[in-house]
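So, chain A:
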Amino acid sequence: MSIKKEFLKGLVEKNPVMVLGIGLCPALAVTTSVSNALWMMIATTFVLTCSNVLVSLVKDYIPSHIRIPVFITIIAAFVTVVEITLKAYQPEVYTSLGIFIPLIVVNCIILGRAEEFASRNGVFISIIDALGMGIGFGLTLTILAFFRETLGANKLFGYTLIPGFKPAGMMAIAPGAFITLGLMLWAMNRIMVSRKHKK
Partner candidate 1 sequence: MFNPSFKGGVHPPENKKLTEERSIENLSVPHTCFVPVQQHIGKPAIPVVQVGDYVQVGQLIAKADGFISSNIHASIPGKIASITNGPTPASASGLRIQIETHGNFASEKTPDKIEWDKLPPKDLLEKVFDAGIAGMGGASFPTHVKLSPPSNVKIDVLIINAAECEPYLTVDDALIKRSYKEIIEGIMITRTILGVKNVIIGVESNKKRSYKTIKEYLKKIGEKNIKIPMLKTKYPQGAEKQLIYSLTHRTVPSGGLPMEVGTVVQNIGTCFAIQQAVCYGTPLFERLVTVSGSLINKPGNYKIRIGTTIADIIRECGGLKEQPHKIVMGGPMCGQAVETTDIPIVKGTSGLLFLSKEESSAGRYANCIRCGRCVQACPINLLPFEIAANIEISRPECTERFSPLDCIQCGACSFICPSRRPVSHFVKVAQDYIRSKR
Partner candidate 2 sequence: MKDIIKPAAVLAAVTFCASLLLATVFAVTKERIAFLDSEAEKNALAIVLPGYSITGTAKTKDNKIYWVGEKTENGETINGFAFISESPGYSGTIRCMIGVDSNMNILGISILKQTETPGLGARSVEIASKNTFWDVITGSAVDEGIQFPWFQQQFAGLNGNKTVQVVKNGDWTPEMASDLVSQNAVSAITGATITSKAVVDCIHKGISEYNDIIKNSNK
């Protein structure tokens, strides 16, 4: 019961992008294509899980006033692991995600979960939390990327969707990202409100 709850909360009720409003920079920047969004999800979830595990393991040995630098160091290490690995085995993903791979370090989701959850809970439940949060983050990115790739480039996974349709190029660049996310948040708010009314 509790495991299910901890996992699901990251998807909906505490969705990092849609509800907590964190991790926005990658959400806006890398969602030009669904495959970018999925790779971002994998990279972030990996870092999140690893850092959550390590933080919950060492939490008792760290003096509380230096915990933030320690957490950052741990996170930065895992980010670099991801960076190097992608560079070696997925060079195309490495180029298209670009600067946003090192910037996973400053994604507030990761530091936030380390601080708020992993440093207070056991290893197993921390993994569940990380997976839930990572997938919740990734899911939002994927939906956003779906709209942006289909409308902005008439493509899905790099392949043309409807021949002859002229895509709105704006969706593929920054303004499209902002506006689409804004409209998604609006839709989300409406759904949440009508749900509350039903309850």
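The criterion applied here is as follows: a residue touches a chain if its C-beta (ideal position, glycine included) is under 8 Å from a C-beta of that chain, and two chains touch if they have at least 3 such contacts; residues count from 1.
Criterion applied: all candidates are chains of the complex that A comes from, given by their letters.
Note that the structure is a prediction, hence the values are computed from the model and not measured.
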Could you work out which candidate touches chain A in the complex, given the options 1 or 2? 2
So in the complex, which bits of chain A are touching candidate 2? 32-33, 61-63, 65-66, 69-70, 73-74, 76-77, 80-81, 84-85, 87-89, 91, 98, 152-163, 167, 169, 172-173
